[in-house]
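Okay, here's the structure, questions in a sec.
Missing here: one protein chain of the complex. Every other protein chain is in place.
Letters A, B and C mark the chains in the order given here, with residues in each chain numbered from 1 onward.
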Amino acid sequence: MSITEAQIKPEINIKDVRKYFPIFEMPENRDLIYFDNAATSQRPLQVIKTWDKFNREYNANTHRGAYRIAEKATQEYEKARDKVAGFIGAGLSNEIVFVRGATEAINFVAYGWALKHVQAGDEILLSELEHHSNLVPWQMVAQKTGAKLKFIEFDESGQLKMEQYFQLLSAKTRLVAITQMSNVLGSITDVKSIINSALQVNARVLVDGAQTAPHMPVNVSNMDADFYVFSGHKMLGPMGTGVLYAKRERFEEMDPVFFGGSMISDVDYNSSTWNDIPWKFEAGTQNIPGVIGLGAAVDFLQQIGPDSVRAHDQALTDYALEQMQLIGQLKIFGPLTNRGPVISFSLADIHPHDLATFLDSHNIAIRAGHHCAKLIMKRLHVPATARTSFYLYNNKQEIDQFVITLDKAKDYFSKWI
Amino acid sequence: MSITEAQIKPEINIKDVRKYFPIFEMPENRDLIYFDNAATSQRPLQVIKTWDKFNREYNANTHRGAYRIAEKATQEYEKARDKVAGFIGAGLSNEIVFVRGATEAINFVAYGWALKHVQAGDEILLSELEHHSNLVPWQMVAQKTGAKLKFIEFDESGQLKMEQYFQLLSAKTRLVAITQMSNVLGSITDVKSIINSALQVNARVLVDGAQTAPHMPVNVSNMDADFYVFSGHKMLGPMGTGVLYAKRERFEEMDPVFFGGSMISDVDYNSSTWNDIPWKFEAGTQNIPGVIGLGAAVDFLQQIGPDSVRAHDQALTDYALEQMQLIGQLKIFGPLTNRGPVISFSLADIHPHDLATFLDSHNIAIRAGHHCAKLIMKRLHVPATARTSFYLYNNKQEIDQFVITLDKAKDYFSKWI
Amino acid sequence: MDIDELYQEIILDHYKHPRNRGTLENADVKITGKNPFCGDEIILSLKLKDNIVTDVAFEGSGCAISQASASVMTEQIKGKTLSEARELFQEFSKMVKGEINYDPEKMDELAAFKGVCEYPTRVKCALLSWNALKNALEQKKE
Partner (left out) sequence: MDIDELYQEIILDHYKHPRNRGTLENADVKITGKNPFCGDEIILSLKLKDNIVTDVAFEGSGCAISQASASVMTEQIKGKTLSEARELFQEFSKMVKGEINYDPEKMDELAAFKGVCEYPTRVKCALLSWNALKNALEQKKE
C-alpha cells in the first residue's frame, strides 16, 4: 500500500454516497436510473467544484508562469499526479502521464513504444475480449512493423482461456495487451499470472484498466505491469482525462508521440531534445482543471475506499444477476462469478435498441450496441447486446425497478415478435 | 460571413465585459492584472456554467447511448461543431475536428497527412517565428520522410521577410506551416498572400491560428487554408479543447492518427475500416463538456463581435506600446504596427524572470522565458524576454499600472545592475 | 415520453411481417447499408426499368424501427419513378429529423414513423434503408 493510500482514511460512507452527485437532484433526473456506468460515470460535487474553483480562482497555464496563480495551477496539477500514483500503487509520480483517456494512452504506447520495439515476425497477444481501443492500435502496429496479432479466446462463460494463453506465449511474443475487465461481459482477467508468464519469455504487458481502476483496488507495482491505462471519466473524474502509467524503464525506452511546447529541453532549427519524463510526453497545454479534478475524484474514491466500492458493486451485481435470471427468455452473456459490475444480456427476441428505448421511456439508461467490442459480438454471433452497468451510487431498488421494467418490455413487444 | 456569424447580433458590450469573468471577483484576485493572455485566457461565467450544467444535468457519453441525456449530450456536442465552423467561416461542420489544443492539431496533420504525402527531397517551409508546436512536429516529419525544412526569417521589426518566402517557394515545396500571429513578437503574417503563392506551386498550407482565432475575425474559406489550427483555452473556452480545421479534400486524403472506439466503421481481427469524417479523427471518449463549453465561448465572442475584440485589443496595444516606449532602457521586440496584443520587451539589464517576479509581487501576471519559440530567441540573441499580452477584459488603467510598476522595477534593480 | 408514439401498430406489424423480404435475382442494383454505431445492416436489391422502380426487396437484421422502415419503404417506392423515390426520401428524412417543412400528404404509411423524431439516436435506424436507397440511386446515375 502506498503512502497516499494509507494516509487517507475512509470518511465517506458508501451507503449515502448518492447525495454527493448533483445530477440525481435535478428535477428531470429525480427518477433517472443511470446504468451506463461502463460508458462513463457521473461526477460528485467535489469534482465539479474542483474544476469550477480552478476556473474562478487560479486559472493559468502551468509550468511556465512566474506568478502566483500559475504557480498554484502547477502545484495542484503535479499534486494530482502524486494522488494518481498513490491510487494505483505506482512507485514514482513520474511514472504517471496524463492523457485524454484510455484510448489515447494505448495509442501513445503503440506509437511511442511499440513502433520502436516491435519487429517483423514478432507477435502481439491480444484477447477477443478487447475494446476496439485495445485492438485497432495494434492492427496499425502490426501493419507498420510486420508483427502478427494473436488472439486469446474466451470460453462459454466469457472468461479468458488461460491454457490457450500459455500456449500462444512464446519467445516471439513481444507484447501482451490485455483488458483487466471486459466492458461487455464483465469478466475479470487474471493479469497477475498473465504478467508472470509473460516475464518468462521477456514479453511486455499492457493492461487496459479502463473498467477496473474505477471499480476495484489496483496496484500496478504488485501486478508488475509494464503499462497500465485508464480513463478518468469512468472513475468520477472529468471527461477529457486519462492516465498512462508505465514503468520507469519503459518510459525511458519510449519516444515522445506528440511534439511541441513544454515537452522539449532544447530546440534548434533541425532537431530538438526532450524534457524529463513525464513532461516529455505531455506536449502543449494540457487539460489542467480536468487533471486537478481527477485528483479530486481519486480523493473521493480513497475516502470511500476502493475495497468498499468493490464490495458494493459486487453485491449489486450478484443481486442483479439473481433477479435477472428469474425473467424467462433472458440470457446473460458472461460469467456469473469473478466478474465486475457490467452485465450484457438479451431478452426474448427484442432487439437491444428497442429494449434500450423502452427502458429509456421508463427513465432507465442502459446501452445497446456492440460496445466497441466487435470481436465479442462475432464470437457470440449477435450483432449487438443490451448492457447494464453499475457504480457506487446505484442501489437495489433501482435494480428492482430495472427488472420490473424488463418484464414490462417483454410483455410490450411479445405480441409482435 | 457565415450564417452563424450573421445570425448572432452583438449583444455584449466590450466596455463592461470584465464583469462576466468571475476570476476578477475573487477577493484575492481583485487587484490581479492578468497580462498572460497569450498563454491562456480567463473564462467567462457562461463557459464555466456550460461545463457545470453538463455535469449536473446531462452528463453522458456521446454518439452511442439511446437514452435521453446521452442524446442531449450528443446534440450539444455536435452543435458546438456547427458553432465553431460558423466562427471560422468553414463551409461544412464536418471540416471541424476537436482535439486537445493547437499542439495536438498540428501533430495530427504531421502524422495523418504529412507522413503520407511528404517524400524525401520535398521541402517544408516554416518561419523563424514558429512556436515549438509548429516546428518540432515538422522536424519529426523531416526525419522520418527525408524532407527538408526551410526557414523564412523575420526582419528587424519582427515581420516575415515575404520576398524570402517567395524565393524559397518552389516546386519542391510540399507544405508551408506558418503562424498567423507570433506569440512572442505579435507580428501578423499575411497568410492570404502566402496561400495564394503556395497554390501556384501546388503546396499545401497549414496556418497556426492559436493567437489569431481569439483576437481577430478569421475566415478559413476566404483565406483558403488547407489546415487551420487553434486552441479553445486561449479564446475563453475550457482547457483541454482545440480545433483542427481542414478542407474536406485534405481530410479525405488524411489517415486517422488515433485508433479505437467511435472512429471505426467495422472491425475484424486483423483490419478495420473507418467511420465518416470528422468522427474518424475523434477516437475514444472526447472532452465532451469541454467542447460544449468551447461552443459557449464562441457564442460569447460572437455576441461581442470579433471585430470589436480586435479593435479593443488594438487600442490597448497601441496605448501600451506608446507608454512603454516612454520608459528609458525599455526595448520592444517586434513591430509597432500590423501586430496583435502580445508585446515582448526587455528593461535595462533586468533579467526577465526577475522582472516577472517583481511584477507578480505587485499583482501583475506577465510571462518571462523563451515562450516556446527558441528560434526567435536565437535570432534576437537573448535567452529570454518578458512578455505582456492583452485580451478583451483588460483596460488602460491596468496598462498605466503596469507601466508605473515597470518604472519601479527599474529603480529597484538599478543600483545592482 | 409515450413509447406508443414511437412503436405504432403499423411499425410493429411490419416488423413481425416484413414485406418484400429477400433478394432479387438479376437485381440492377444491390447495396448494403450499415449503422456503424449499432451494427444494424440492410441489403437492398432493386430492379429498375425506364427510370421506374419495378421491384425491390431487402434483407438484413436490426431493430424494429430499422426493419419496419425498410419494409414500409419497399412498399412505398415500388412502381415509383427514381425522382419520385428521391423526393420521398427527402420528405421522409425531414419528418423523422423533426423538421416541420415536410409534406405530410406524401407520407401515407410512412407517417407511422413520425414519432422517431423524438428519439434522435433512432433516427439513424429509420433512415438506414433510405440511405441505402439513396446510395443505390446515386450509383445508378453514374
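As a convention for this text, contacts are C-beta pairs under 8 Å (C-beta built on N, C-alpha and C of every residue); 3 or more make two chains touch, one makes a residue touch a chain.
Because the structure is predicted, anything quoted here is derived from the model rather than measured.
*Asks:* What shown chains does the left-out chain touch?
*Replies:* It touches the following shown chains in the full complex: A, B.
*Asks:* With respect to the chain omitted from the figure, which of B:215, B:370, B:387 or B:410 is a touching residue?
*Replies:* Answer from the full complex: B:370 touches the omitted chain.
*Asks:* Among A:170, A:222 or A:265, exactly one should touch the missing chain; which is it?
*Replies:* A:265
*Asks:* In the full complex, which bits of subunit A touch the chain not displayed? Write them out.
*Replies:* For subunit A, the residues touching the absent chain are 63-66, 68, 70-71, 74-75, 264-266, 275.
*Asks:* To test your reading of the contact rule: which positions on subunit B touch the chain that is missing from view?
*Replies:* 351-354, 357-358, 360-361, 368-370, 374, 377, 383-384, 412-413, 415-417
Definition applied: only the chains that are shown with their structure count from here on.
*Asks:* Which chain maximises the distance between its CA centroid and that of subunit C?
*Replies:* B
*Asks:* Most C-beta contact pairs, which chains?
*Replies:* A-B
*Asks:* Give, as an integer number of Å, the spacing between the C-alpha centres of subunit C and subunit B.
*Replies:* 45
*Asks:* What is the distance, in whole Å, between the centres of subunit A and subunit B, each centre taken as the mean of its C-alpha atoms?
*Replies:* Averaging C-alpha atoms per chain gives centres 31 Å apart.
*Asks:* Hey, how far is the Cα centre of subunit A from the one of subunit C, in Å?
*Replies:* That gives a centre separation of 38 Å.
*Asks:* What positions in subunit C touch 2 or more of the other chains?
*Replies:* As it turns out, subunit C has residues touching two or more other chains at 1, 37, 119, 122.
*Asks:* What parts of subunit A, by residue number, touch at least two of the other chains?
*Replies:* 353, 357, 360, 368-369, 374
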